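All protein chains but one are shown in place.
Letters A, B and C mark the chains as written, and numbering starts fresh at 1 in each.
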Amino acid sequence: MHDTNKDMAEQVIRMSGVNPRKCMKCGKCSGTCPAYDEMEYHPHQFVAMVEKGRIEELMASKSLYKCLSCFACVERCPRNVEPAKLVEAVRLLVIRQQGKNYLKAEDLPALLDEKIPQQALVSAMRKYSK
Amino acid sequence: MNFSYYPGCTLKTKAKELDMYARKSAEALGVTMEELENWQCCGAVYPMAEDEIATKLSAVRALAAAKEKKQDLLTLCSACHHVLKRVNDDMKNNEYIRTRANNYLKLDEAYEGETNVVHYLEMLRDTVGFDNLKKAVVNPLKGRKIGAFYGCLLLRPSGVMAFDNAENPTIIEDFIKAIGATPVVFPCRNECCGGYIAMDDKAAAQKQVERIMDSAVEHGAEELITACPLCMYNLDANATCHKLPVRYFTELLAEALGVK
Amino acid sequence: MQVNEKKGEFKPTIVAFCCNWCSYAGADLAGTSRLSYPANVKIIRVPCSCRVNPMFILRAFQRGADGVILCGCHPGDCHYSTGNYYARRRMTMLFSMLDYLGIDRKRTRVEWVSAAEGTKFAAVMNDFAQTITELGENVKLGDLRCKE
Partner (left out) sequence: MQRIGVFVCWCGSNIAATVDVAAVAEAMKNEPGVVYTTDYQYMCSEGGQSRIKQAIKDYNLTGIVVCSCSPRMHEATFRKTAVAAGLNPYMVEIANIREHCSWIHKDKEEATEKAVILARTAVAKLMLNAPLTSGTSPVIKRALVIGGGIAGIQTALDIADAGYEVDIVEKRPTIGGRMAQLDKTFPTLDCAACILTPKMVDAASNEKITLYTYSEVESVKGFVGNFSAKIRKKARFVDATKCTGCAVCTEKCPSRKAKNEFNMGLNNRGAIYIPFAQAIPNVATIDPEYCIHAKTGKCGICQKNCSAGAIDFDQKDEIIEREYGAIVMATGFQPIKLDNFEEFGYAQYPDVVTSLEFERLMNAAGPTKGTLLRPSDLSHPKTLVFVQCVGSRCSADAKDGKPYCSKICCMYTAKHAMLVREKYPDTDVHVFYIDVRTPGKNFDEFQRRAVEQYGVDYIKGMVGKVTKKGDKLMVQGSDLLNNEQITIAADMVILATAIEPDPSAKQIASLLTASIDTNNWMTEAHAKLRPVESPTAGVFLSGVCQGPKDVPETVAQASAAASKVIGLLSKDHMVTNPCVAQSNELLCNGCTTCEKVCPYGAIEYKDKPIVGPGVPRGTIRRVAEVNPAICQGCGACTVACPSGAMDLKGFTNRQIMAEVDAICK
């Protein structure tokens, strides 16, 4: 395992509070995920890849921004692994870096339509940028 | 019955109806909603990382303010309810977060999760009671076939939210019965509406909405109700083929109580 | 009390009375599962928690124990049907007496540990040892004649 990867894996585990070793690899998270088709790496892969320390690959993936935080995987996991927390932790690892915000404030006006509620803006800003 | 009330930012802007009808109905039901002074935006999403303390503080302030008033904290928006309930759970059960948050806030008395966070629907069920609500209805919405769209935030994770059976909830259906209409149970009622992904990937959100609408239409719903402004937005603005009218549940409540 | 001379730290002496059927087996399971707890906990095997005369506990304090814990089967699970209920009542009386004497009641404890609860046994012993370490040496009840 690459050293920075190993450090980052530990960081992800610490931030998320998730123990990927609890996973029994049943794939229920990916069976239930509504954003599955949008993702390059699926929820069960997040768990497996964090366990194996493949953090850089995850950090480079658009999958990070496809999670809906709907908590279906969290709710239904028989081992209480909470994959969504891993997705969030890896995403934070990216957007906490300088200049790595996925969504920038200046992009917002273009995305707005008349009906969009504050809730959507705040959520997106919280999820996609720091 | 007096509650501290946390409206949240969307209810002050794009979702004014959700708030307005809730207040009118509460008044009709003898429930007093005392809006917290100086509340701040809850952040809309629950920050899942253990080291996210600052982003939880506005929720803790609201919770502590309700504690000071010795009142339960009433919520209406699903997102606010989700964030407040989960942060409250952290303050109760996660020592690390509790200590750090209290260190930041320096309240007169440390906040340790004492406040009960109650959603408006829970208030209707547990405080007013659906039977009493039924009696208070002056204008029963007879013959209307209404699908309840729960979404994610009220239900999951069920261990913390403890709102209803997360996979087969009944609270909104019971509400619909109480206001005299016919609930239509459809399987996708606890699926995700697409949420904030609408900002980044409209097509993905549309896909979610289509599936939900299909399911609702197929099972015979003629209109949908929700408690969440973001669900409202997605179901309304991102529905492509099927389009059912979507309303806030409080609007129908006000209608049934004759205070609309 | 034993003071580790190398580090000079306080290492309390803790006596654990364990019933043969549940708690002693629970301690065995903690061992089989390699769950550690401080070495200053020493176990005395008794057939049932109800065999433990409060006098034994006072004796232990007199002789220099810093904490005494009594472990039995869970209420309702006693191998002898009702022994642990007797133990519980007797210990409640002892607690009031210790209060009356001005002895911190945290120095004694009753815990129910089943034969399946190796994890609980270790956790209880760790916690109790921690409590006793924080309380410090048992000065009040120790019989001075027993020192040295």
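The working rule: a contact is a pair of C-beta atoms (placed from the backbone, for glycine too) under 8 Å apart; a residue touches a chain by one contact, two chains touch by 3 or more.
The structure presented is a predicted model; accordingly, all values stated were derived computationally and were not measured.
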| item | value |
| --- | --- |
| Chains still shown that are in contact with the chain withheld from the display | A, B, C |
| Of A:6, A:25 or A:104, the residue in touch with the unshown chain | A:25 |
| Residue among C:27, C:71, C:98 or C:113 that touches the chain left out of view | C:27 |
| Hidden partner chain, residues of subunit B it touches | 165-168, 185, 187-188, 214-215, 218-219 |
| Absent-chain interface as seen on subunit C, which is shown | 13, 15, 20-22, 24-25, 27-28, 30-32, 34-37, 39-40, 42-48, 50-56, 59-60, 63-65, 76-83, 86, 90, 114-117, 122, 146 |
| Touching residues (missing chain, whole complex) on subunit A | 22, 24-33, 36-37, 42, 44, 72, 75-80 |
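One rule holds in what follows: only the chains that are shown with their structure count from here on.
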| item | value |
| --- | --- |
| Centre distance in Å when subunit A and subunit B are each reduced to the mean of their C-alpha atoms | 24 |
| Per-residue overlap in subunit C, given as positions that touch at least 2 other chains | none |
| Multi-partner residues of subunit A (at least 2 other chains) | none |
| Residue numbers on subunit B that touch subunit A, as the complex places them | 8-10, 13-15, 41, 43-52, 55, 77, 79, 152, 155-158, 166-167, 191-192, 194-201, 204, 207-208, 228-230, 232-233, 236-237 |
| Residues on subunit A engaged by subunit B in the complex (per definition of touch) | 14-17, 34-35, 37-38, 65-66, 68-72, 74-75, 84-85, 88-89, 92, 102-103, 111, 113, 115-124, 126-128 |
